[in-house]
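This part shows chain A:
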Amino acid sequence: MNGKSWREMPIGAVIPEPGSSEKYNTGEWRAWRPVFEAEKCVNCMICWVFCPDSCILVKEEKMVGVDYDHCKGCGICAHECPTNALKMKPEYLFREED
Partner candidate 1 sequence: MAQVKPSEIKLPPLKKLTNYPEKLAPGHRLCAGCGASIIIRQMYMVANALGYELVWANATGCVEVCTTIYPYTSWKSPWIHNAFENAAATISGVEAAYKALKKKGRLPSDKKVKFIALGGDGGTYDIGFQSLSGALERGHDFVYVCYDNEAYMNTGIQRSSATPKYANTTTQPVGSESLGKPQHKKWLPEVAAAHGIPYVAQVSPSHWKDLMDKFKKALLTEGPAFINAFSVCPRGWRSKEEEGIKISKLAVETNYWPLFEVENGKWRITHKPKNPKPIEEYLKLQGRFKHLFKPENQDKIRELQEEVNRRWEWLNKMEELTNREG
Partner candidate 2 sequence: MIEIRWHARGGQGAVTASKMLASAVIKEGKYAQSNPDYGAERSGAPLRAYNRVSEEPITLHCMVINPDIVVVVDPTLLKAVPFLEGTDESATLIINTDKTPSEIREKYGIQGRKIYTVDATKIAMEELKRPLMNVPMLGALVKVLGSIVKVETVEEEIKKTFGKKLSENALNANVRALYRAYEEVQSE
């Protein structure tokens, strides 16, 4: 809920904070989780170029993992990965750990 008074909100529903949706956790939607095995990865960046949710984490041109706060678990990365470095596993396996 927004909950803010109309007096405090910017006029015209302008959103002055770029990229604020990062605060919104779409990772909750996930039923399947892409699990990354770094040793199989060749850093081809195919997963990165196809991810619909900007969730493939890359540092210094190397794939380092998945942003689980936002990944919705569509599975495209795993499906397209040429080296099977990403595999989809049921989310419940991990949720219990939380």
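Criterion applied: all candidates are chains of the complex that A comes from, given by their letters.
We take it that a contact is a pair of C-beta atoms (placed from the backbone, for glycine too) under 8 Å apart; a residue touches a chain by one contact, two chains touch by 3 or more; residues count from 1.
Just so it is clear, the structure is predicted and the values come from calculations on it, not from any experiment.
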Inset, instruction - In this complex, work out which of 1 or 2 touches chain A. - result: 1
Inset, instruction - Can you check the complex and tell me which residues of chain A touch candidate 1? - result: 2, 13, 15, 17-26, 29-30, 43-46, 48-55, 58, 61, 67, 69-76, 78-80, 88
